[in-house]
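For this view, one protein chain was removed and the others were kept in their places.
And now, chain A:
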Amino acid sequence: MADYFQEMGWRELEDGEQPNHLLHMARFLIDFGHYDDYLTGEWPRLPPAASKEAVKNLQEIVIQTENKECPICLKKFQVNEKAKEMPCHHLFHEKCIITWLNQTNSCPFCRYELPTDDEEYEAFKKQKLRAEQRKEDIETLHNSMFS
């Protein structure tokens, strides 16, 4: 079983590494319920780039049918042309999707999110998920008590 520290994405500092005070402060505030906006709200800016790993692992496919277009440059794919496929199955030119994913981590068509290399953003996502689960748990409990 993953321990709490692992689950939270915490690890020991490397030699000479400074703690990220902002990140720790955010975690503290969230855990003590003082940071509702951060917790319930949206990430306040464009989410960070997709992780190098995720970009590298995108599937390459060969276009089989006509009339599909790349949602970024809007150019029609040619049959037998190569394209990159996101896990949500949306297809793009390699150059188009990599330019986009180097900027932010989601599918430009459906917003399916790839992992990032940004510690702060990943912590935010985990917290948000936990908050949603907690809310669901409370609702389930409430319903079982009052129905």
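Quick notes on this one:
The criterion applied here is as follows: a residue touches a chain if its C-beta (ideal position, glycine included) is under 8 Å from a C-beta of that chain, and two chains touch if they have at least 3 such contacts; residues count from 1.
In this section, contacts and distances are computed from a predicted model.
Taken from the listed names "Pyruvate dehydrogenase E1 component subunit alpha", "E2 ubiquitin-conjugating enzyme", "Cytoplasmic tRNA 2-thiolation protein 2" or "Thioredoxin-like protein", the protein name that UniProt assigns to the chain not shown is "E2 ubiquitin-conjugating enzyme". With the whole complex as reference, residues 42-46, 71-75, 96, 99-100, 103, 106-109, 111 of chain A touch the missing chain.
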